[in-house]
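Taking it in order: structure first as structure tokens, then the write-up.
One chain of protein is taken out of this complex; the other chains stay put.
== subunit A ==
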Amino acid sequence: MKLITHNMLSCPIKGVKNGFPFRIEVGEVATREADFDPTFLRHILPRIEYGALRAAAASLGFADLPETVPEGATEDDAFLQALHHALLELHLEEGALVCPETGRRFLVNKGIPNLLLHEDEC
């Protein structure tokens, strides 16, 4: 699971108000190179919850994202490279996503998070 996915997810349990962002329980992390595409990054950046991305990247061992989005970020190559790495190259292979409100753990197995609810959560 790449962090672009983590950034879009929240806990779907019925009644949960603050199900975002999932805390990451790290089992195994992988890094896989992806094509650098600044056009896509510029397009996606306004849709990203930056604080959540930065915290998630840090929990996967990548601490190079600045505290806030720098001014002129869309033309800042160093920033875009770091954003690219955080969003698209870091993978949570094994672990869990933990709901910040209920503490429910959603397992991540072979890079695929299982967000199906159980009978008492719908």
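As a convention for this text, a contact is a pair of C-beta atoms (placed from the backbone, for glycine too) under 8 Å apart; a residue touches a chain by one contact, two chains touch by 3 or more; residues count from 1.
Methods note: contacts and distances are computed from a predicted model.
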Name the chain not shown, per its UniProt record: "Eukaryotic translation initiation factor 3 subunit I", "Ubiquitin thioesterase", "CPSF domain-containing protein" or "tRNA (guanine(10)-N(2))-methyltransferase"?
"tRNA (guanine(10)-N(2))-methyltransferase"
Considering the whole complex, not just the chains shown, which residues of subunit A touch the missing one?
1-2, 4-5, 8-12, 14, 19-21, 34-35, 37, 39-40, 43-44, 47, 49, 88, 104-105, 107, 109-120, 122
